[in-house]
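Please read the structure below before turning to the comments.
With one protein chain held back, the other chains of the complex are shown just where they sit.
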Amino acid sequence: MALTETVEKKGLSLILFSGDLDKAMAAFTIACAAAGRGYPVYIFFTFWGISLLRKERGRGKGVLEKMFKLLLPVGPEKTGLSKLNFCGIGGALMRLLIRKRGTQSLQELIEMAMERKVNFIACQASMKILGLRRSELISYDLLTEGNAETFLEKAEASKVQLFI
Amino acid sequence: MALTETVEKKGLSLILFSGDLDKAMAAFTIACAAAGRGYPVYIFFTFWGISLLRKERGRGKGVLEKMFKLLLPVGPEKTGLSKLNFCGIGGALMRLLIRKRGTQSLQELIEMAMERKVNFIACQASMKILGLRRSELISYDLLTEGNAETFLEKAEASKVQLFI
Partner (left out) sequence: MALTETVEKKGLSLILFSGDLDKAMAAFTIACAAAGRGYPVYIFFTFWGISLLRKERGRGKGVLEKMFKLLLPVGPEKTGLSKLNFCGIGGALMRLLIRKRGTQSLQELIEMAMERKVNFIACQASMKILGLRRSELISYDLLTEGNAETFLEKAEASKVQLFI
């Protein structure tokens, strides 16, 4: 019987399905901490999570797409809470509380993730369904496009996997 | 010191707690990709996720159960979005967008998962609480009943575990 050599693979593969302020903050807090510990970190932005990568509203093709693109938030400053949002009031309150406490905002956490070389992967199927083009997403060297296969490849090599 | 032999266990164990169209699509997309890579795949349908396995509405015993069974969707064609659902309009729009884009519908993803021999496990505690009987769920050879113990057994042997 051959003994396999095991390389202790750390690493975090995180699917960010939610685009909510609170969940995105949790995701980026964990991602930044993991990158700080020297893990390779991969965030897969899918469905609502992709809204965090949008830098501009962009034009939709057709009525349906236009509607969805209007309803979907653009960037981390426009997202609401997953609970107690009350049409945006909860999100605004949370942002005020965060500023008051001196804790990091979502925008700051995303920038820290970029400084720490966290890999961003935008889900191609979600981009297709929501009608988002690459040019509508933020510029970042480590932002690539991928699919479920890409996630599984990275997940296999990661110690920790989360769906947020 | 004895060296342990490590068998590289791939495999995906996924708890599908949500019955929402968008989250279920994410879950089945990953499950199908994993099965395509030759992973053994286990989906544990719990709470709202069980609604995806219902083939008929069934009769509730008592008023409470009747209410819950009426409110709980029946099958993948009736589920809404986790966000922007607007009483079903969001779900309908999403279904239209998916058809227009030529991407796979949830129903097609579930069928693909079955073709790829993904194991379905219905959570017994959830069935008990919601008053669902086995006969009200879809027919599928690889559909069994289980509990948290069953999940942990499969999770121990899987590389990737997700709660969706």
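For reference, chains read A and B in written order, and residue numbers begin at 1 within each chain.
FYI, a residue touches a chain if its C-beta (ideal position, glycine included) is under 8 Å from a C-beta of that chain, and two chains touch if they have at least 3 such contacts.
What you are looking at is a predicted structure, and each value in this text was computed from that prediction instead of being measured.
A.B. asks: Even though one chain is hidden, which residues of chain A still touch it in the full complex?
C.D. replies: 3, 5-8, 10, 12, 22-23, 26, 29-30, 32-34, 36-37, 39, 82-84, 93-94, 96-98, 100-101, 103, 159-164
A.B. asks: Considering the whole complex, not just the chains shown, which residues of chain B touch the missing one?
C.D. replies: Residues in contact with the chain left out: 1-4, 6, 15, 17, 19, 46-48, 62, 64-65, 67-68, 71-72, 125, 128-131, 147-149, 151-152, 155-156, 161-163.
Here is the rule we use: only the chains that are shown with their structure count from here on.
A.B. asks: With chain centres defined as C-alpha means, what is the inter-centre distance between chain A and chain B in Å?
C.D. replies: Between these chains, centre-to-centre, one finds 24 Å.
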